[in-house]
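Below is a structure I'd like to ask you about.
Missing here: one protein chain of the complex. Every other protein chain is in place.
For chain A:
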Amino acid sequence: MATSAVSKSAGSPGRNRGFWAQFLFNAWTYRYLYLMLVLPFVFFAVFRFYPMWGNVIAFKKYQLMHGIWGSQWVGLKHFNTLFDDPAFLRVLRNTVSIAVFKMLFTFPAPIILALFVNEVRHMAYKRFVQTVVYVPHFLSWVIYGAILYIVLSPANGIVNNIISSLGMEKVAFFQKPGYFQPIVIISSLLKETGWAAIIYLATISTIDLTLYEAAIIDGANRWQLMRYVTLPGLAMTIVTLFILQIGFFLNVGFEQIFILQNNMVLTTADVIETFIYRVGIRQARFDFTTAAGLFNGLVGMVLVLLADRLAKRLDLPGIF
């Protein structure tokens, strides 16, 4: 058995090698495994790590003709500009608000949907439900946004027609700042919950059936099966996805928000991503944009580390 032989030799006690010697020994011993890592490593090095050097322009007055390194250092000027911008506080508040509500509603929704769909015993109906809830994911936000505009139109939208038929005043949903964030959350739920449930359904299908059998023998009802078998089986997936998602906490969905927002509702609709697009990218202020992006990334990284630590404290699996 080659593997056990390798394991023995690699870990055999009494072989007192230096670091590099040990490294080279391991590299040669596991050479085929390391070879398999080459392409992923190259990919990450070229497309993920190398571009990180570009973050340095957040601290420079970036000018194309001088390049990244030739451009003048300006320290934290762009960060000061960002934080001093009168719109930024509002933008940050909106971003956090939408992010929190999205996390509260859109994260658990697919778990709940997966649990319920898993309970459906009629296969044709189960497939029908799955298909219906998946379909909206395949519509782009451009199409979905247009549908929302039509459905919620104060002139002749179906929702307002119903409101009007009930004798109530029509509501201009896309013109009142108070409605914007609920529209974002609800439309996200309707569009993406089905798709996001797939991974949980797939995980549920891997849970050992004997656990269910044992629980049934012990007298568990369906609710208890869900509570004590299915949910614990999903726990690792839930925690991993939660930690990964929290890394993108401040990325609240540029496409969706950009399409749904208008000047009437910017008070609650302007978020960091739309702010970066409008002030940074459209004005070719890439140094400023990078500063804003770096801030976004740092917040995400801190949140990931905190979430990972919290998970471990709760005896749940982390990602590191």
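What we mean here is this: a residue touches a chain if its C-beta (ideal position, glycine included) is under 8 Å from a C-beta of that chain, and two chains touch if they have at least 3 such contacts; residues count from 1.
The definition used in the following text is that contacts and distances are computed from a predicted model.
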item: Name under which UniProt lists the unshown chain, selected from "Extracellular solute-binding protein", "3'-5' exonuclease", "Chemotaxis protein CheA" or "Phosphoribosylformylglycinamidine synthase subunit PurQ"; value: "Extracellular solute-binding protein"
item: Option touching the unshown chain, where A:Val38, A:Ala124, A:Leu166 or A:Ile217 are the choices; value: A:Val38
item: Touching the absent chain when the full complex is considered, from A:Asn26, A:Asn55, A:Ser97 or A:Ser153; value: A:Ser153
item: Absent chain, residues of chain A that touch it; value: 1-4, 6, 31-33, 35-36, 38-39, 42, 46, 62-65, 81, 85-87, 145-146, 149, 153-156, 172, 174-177, 259, 262-267, 270, 278-279, 281-286
